[in-house]
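What you see is the complex with one protein chain gone and the rest in place.
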Amino acid sequence: MQIDQNKIDGYNGQALRKHERALAYLQGEIPHAEEVLRLLGEFQVAIPSWALGTGGTRFGRFPAGGEPRNLEEKIEDIGLLHRLNRASGAISLHIPWDIPEDPAHIRALAAAHGIRFDAMNSNTFQDQPGQEHSYKFGSLQHVNRDVRKQAIEHNIEVIRQGVALGSESLTVWLSDGSCFPGQLSFRKAFENTLEGLSEIYAELPDHWKMFVEYKAFEPNFYSTTVGDWGQSYLFASKLGKKAYTLVDLGHHLPNANIEQIVSLLLMEGKLGGFHFNDSKYGDDDLTVGSIKPYQLFLIFCELVDGMNARNMKHATDLGWMIDASHNVKDPLEDLLQSVEAILIAYAQALLVDRAALTAAQERNDVVAAQEILQQAYRTDVRPLVAEARLRAGGALSPLGVYRGEKVRSGLISRRGVSTIATGL
Amino acid sequence: MQIDQNKIDGYNGQALRKHERALAYLQGEIPHAEEVLRLLGEFQVAIPSWALGTGGTRFGRFPAGGEPRNLEEKIEDIGLLHRLNRASGAISLHIPWDIPEDPAHIRALAAAHGIRFDAMNSNTFQDQPGQEHSYKFGSLQHVNRDVRKQAIEHNIEVIRQGVALGSESLTVWLSDGSCFPGQLSFRKAFENTLEGLSEIYAELPDHWKMFVEYKAFEPNFYSTTVGDWGQSYLFASKLGKKAYTLVDLGHHLPNANIEQIVSLLLMEGKLGGFHFNDSKYGDDDLTVGSIKPYQLFLIFCELVDGMNARNMKHATDLGWMIDASHNVKDPLEDLLQSVEAILIAYAQALLVDRAALTAAQERNDVVAAQEILQQAYRTDVRPLVAEARLRAGGALSPLGVYRGEKVRSGLISRRGVSTIATGL
Amino acid sequence: MQIDQNKIDGYNGQALRKHERALAYLQGEIPHAEEVLRLLGEFQVAIPSWALGTGGTRFGRFPAGGEPRNLEEKIEDIGLLHRLNRASGAISLHIPWDIPEDPAHIRALAAAHGIRFDAMNSNTFQDQPGQEHSYKFGSLQHVNRDVRKQAIEHNIEVIRQGVALGSESLTVWLSDGSCFPGQLSFRKAFENTLEGLSEIYAELPDHWKMFVEYKAFEPNFYSTTVGDWGQSYLFASKLGKKAYTLVDLGHHLPNANIEQIVSLLLMEGKLGGFHFNDSKYGDDDLTVGSIKPYQLFLIFCELVDGMNARNMKHATDLGWMIDASHNVKDPLEDLLQSVEAILIAYAQALLVDRAALTAAQERNDVVAAQEILQQAYRTDVRPLVAEARLRAGGALSPLGVYRGEKVRSGLISRRGVSTIATGL
Partner (left out) sequence: MQIDQNKIDGYNGQALRKHERALAYLQGEIPHAEEVLRLLGEFQVAIPSWALGTGGTRFGRFPAGGEPRNLEEKIEDIGLLHRLNRASGAISLHIPWDIPEDPAHIRALAAAHGIRFDAMNSNTFQDQPGQEHSYKFGSLQHVNRDVRKQAIEHNIEVIRQGVALGSESLTVWLSDGSCFPGQLSFRKAFENTLEGLSEIYAELPDHWKMFVEYKAFEPNFYSTTVGDWGQSYLFASKLGKKAYTLVDLGHHLPNANIEQIVSLLLMEGKLGGFHFNDSKYGDDDLTVGSIKPYQLFLIFCELVDGMNARNMKHATDLGWMIDASHNVKDPLEDLLQSVEAILIAYAQALLVDRAALTAAQERNDVVAAQEILQQAYRTDVRPLVAEARLRAGGALSPLGVYRGEKVRSGLISRRGVSTIATGL
């Protein structure tokens, strides 16, 4: 299901006047508005294939219908999002949920939608039908070399599939850990995992990156073998220069200062990418920016500053991905909200007067430093985000068009009400 | 599958000498050992029917085989546990996972195993096949009266089934809440829930109790409509004298002082019962006593003291239940460990020199108060727990017998390796 | 030290054009802007007398000079703030830090600054020189009736002093609790505290309110006798209709949903007032809105909605107070930032389209509900806040004038660099 450019233009036309008034006001306030617009225009956030269906918890799942039944339909859905917001031009696949039977076909289909293949994701946290060894007690950490070998080969297979699609990175998230004290040896689990990651790393094409994701808890509830940024950093350092840490916003202990972690990882040249979402308690996988938008802004402040300090290209030198799971929303609407929240935080971070901030820091003027950050954060940057989208051919209000065009009803009538996309 | 008393006696015989040596030492240390043994002998903890299969997380489930295929086999499993430990003589059913088609038969079967029916549990957190209205947006809190009505009727039906089985209490755990700010009106959600609970309460037989369980988060991740003890207390107060708060150890925010909550609820006459488990992060549903055994002891100290202050009978005036979910252990072994941990904590609490503690408190002798608690906690009370079990006809080492008799292998060969019990 | 109205007008004149442009834009967007301006104009936040000096931690205190040396200078400082922002027209005193030797004089001085006396605060968490009994082991909870009596009499004395000043409420924050398991009996501590509060309550003038503040931890680190809203609610209910719960934003366990607590307390008619601050870990006492501004907005959404539902007057029917402690900022600048953050959150909450929100809730349209809240939150309401201040005679930029006039230097040269205000 696609939405005609004419349709989008029609919606834009109706909202244009109000938009132009807002934009004009803002351009009068922000001298470097054009630079901000340019950067916003370049920014793309990858959509994970598993976020296109309704997410679930261990207590249940309440799908709303019209979920994509295969990889083609997943790409179609992201194409639709990207057409509306022009900022979702990438997909992050998960194997085995999204095995492409005909990579060339899939690649062409994605290209037709303007979508590239972001990081590939392996899965050693679930057992697949017919799988020889179980991951019940972990994968790369497992005491049994055969299980580890199976997990290593799976990851290498994922790289192979990624190469066929034109992806250039592998995200390794391990649920490995333990549920009870004594269940495993922390040291042996670490050593086994390092050995396994090294074997996978050895198979990585030269221009690829490996992202080692960490997570504090769940589904293991006593220990996690890649449990915090320090552990991920240890692995990435020992692996080599193609290995990086990946930060998922929901994977921390309560009250962690994530922006500081981001800053230090960037400083050490070891930040690889991001999984955006929001949360109140744990890995709640809520819509980006729905709970702690100021934290998101502070993270983007560190990203912008840190990338500038290393002359990195904002749009491409880190992996930007959403990783959310939507229990009570239409998944596509939710993704539109998430991308919007990311762009708003990015735009706000671009408004920060860095020179003034540095000067305030140099004189320990804490009050001024806070004012400078809040000046950027309190600015209503939505007109800039909308303008960047408009210039790229997207919709002033992606959600407005999506609802106006009754997309979900259309998807349900095509795909049925009881389809269930692969994923959690 | 059952284990002969002869078998149990045989195992006991082998371990008796060591046990008697330990018991003799302890009896020399504890003047009121016989009183402790008597109380331990009376104590029974209900097993939830859903804990007999391998638990899962949203990331997967790794069953190990031999799970009970129906209610009869669940009762059989609990019968086996009870025969070993003589302290699990009750089952807590969950509707619709355990609908008894022939209550009289089920009742007789349970009686044959020495098992009574503890609290009935309703389920309005999942949609069942063929169900008219969805609980996606809550049940008793729902904005739509029809949904609420369906949930109310379900609870009344659960009472009816409980009456047929001889149960005398209903546990209402609502997953109602919201995932995002703005999703619902806290006040209306509260009012709707109160109205629904009142209608259910009205159908409660005179000698029944209603337990209103609270939970801080999950599966809703922004708000929970019965989110903490204060909210549960509000509901229970407004409902009437048959309504009580139920405390699940895993349903709190980080660092909550649960023993204080227990103490105050007992003081107010509103503590109804307990769901035992253990956790490090959230509702991890780990084996009782596996993470924070000292907290468990402190909770039992408040239970013993508070029940004594109100002349309540330890064994019967509160609802004692386990609510755990076992991802990496044999569920039956796990339950044996949980019951053992509960009995140990109870025994330790019974050792506390209450007169000396009160005296220390009266003179603000913090050091002495701590010593008194630690004196009880550091005592190795396992011989007392084992002796109480022995006198009741159980096994000195329930786990030892379970393993010695290769119970799991037996269950697998009878029931198959891929059976899956109803539950999470 | 005071700032002439002429001076303020001068600063305003320079900034007027930019302000008017911003305001005009906003008025074009918000149909009920005038109503918002009216409500903002009425809103006053009390300044605690102890926030006028540099706060400290147990590790040290780094005062910056010019702190008020007595109550007169404290009132002078608040007068200065109020002249700038026209929203700080109240002071919350703390006894014995602020004993007014000549109440009539103090009252007249405050009146001259347009300042009224908000809630009086008692202090039973520190020992004062010459005090007969120590509060080392608590005050109202204490096992010794003499200590309790001393604490009760102190509170009654605070009421008496408040009456003389025209205050109409008493805030009772007890640090009572325990540092170690076993140190006290939770039940006896509760009962003693209730008895003490009742005796104080009995001395309350008819038109007075008593605020019972709760706090999860610190300075006691095992238990707190008024530890959460449930306990405060229990006390307030048992005391009577003049007793209310007071919510301090920093007094919760990690991840607590404070806005829900606020909503329920308002529903029950038991919310009395607020202590505003912000925090990341515990009772960090940071500047309001500096860490979690979205949470602050959500709290104000509940306040506005809940007060409207009960026909309460926003400006006067709850006690609005700041309770912060500023380690690294000029305390007066910090208070200006805090008041600004409160007004911004209040203004944003007033922008929420309540009818549309209720409609979205009624149809479980979670996406729309979030959009409605974010529409209000993402709006840059600062021009409205500034305009309300301007109309009341205040400064467009209070902080700008404060710095432009070099107020801190002036205070230092008058009061000295090493003055230390009473407080923490």
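Per-chain numbering from 1; labels A, B and C assigned in written order.
In this section, contacts are C-beta pairs under 8 Å (C-beta built on N, C-alpha and C of every residue); 3 or more make two chains touch, one makes a residue touch a chain.
Keep in mind the model is a prediction, meaning the values are calculated, not measured.
Asks: Missing chain touches which shown chains?
Replies: Contacts of the omitted chain with visible chains: A, B, C.
Asks: So one chain is hidden, and I want to know which residue out of C:5, C:126, C:316 or C:413 touches that hidden chain in the complete assembly.
Replies: C:126
Asks: If the hidden chain were put back, which of B:287, B:325, B:361 or B:422 would touch it?
Replies: B:287
Asks: Taking the full complex into account, find the residue in A:67, A:168, A:213 or A:302 that is in contact with the omitted chain.
Replies: A:302
Asks: Tell me which of A:24, A:202 or A:267 is the one touching the absent chain.
Replies: Once the missing chain is taken into account, the touching residue is A:267.
Asks: Sort through B:61, B:187, B:314 or B:329 and give me the one touching the missing partner chain.
Replies: Considering the complete complex, B:329 is the one touching the chain left out.
Asks: Under the stated touch rule, tell me which residues of chain B contact the chain that is not displayed.
Replies: 21-22, 25, 28-29, 254-255, 257, 280-281, 287, 290-294, 328-330, 333-334, 337, 344, 364, 366-367, 370-371, 377-380, 382, 399
Asks: In the complete complex, which positions of chain C touch the hidden chain?
Replies: 56-60, 62, 125-127, 134-137, 175, 178-181, 183, 216-219, 221-222, 254, 279-282, 284, 286-287, 290-291, 327-329, 424
Asks: In the complete complex, which positions of chain A touch the hidden chain?
Replies: Spelled out for chain A, the touching residues are 136-137, 143, 178-188, 190, 216-217, 222-223, 227-231, 233-234, 252-257, 259-260, 263-264, 267-268, 294, 298, 301-302, 305-306, 309, 357-358, 360-364, 366, 369-370, 372-373.
Definition applied: only the chains that are shown with their structure count from here on.
Asks: Starting from the mean Cα coordinates of chain B and chain C, work out the distance between those two points in Å.
Replies: Here chain B and chain C have centroids separated by 43 Å.
Asks: Which residues does chain A have that touch at least 2 chains other than itself?
Replies: Answer for chain A, listing residues that touch two or more other chains: 254, 280-281, 287, 290-291, 328-329.
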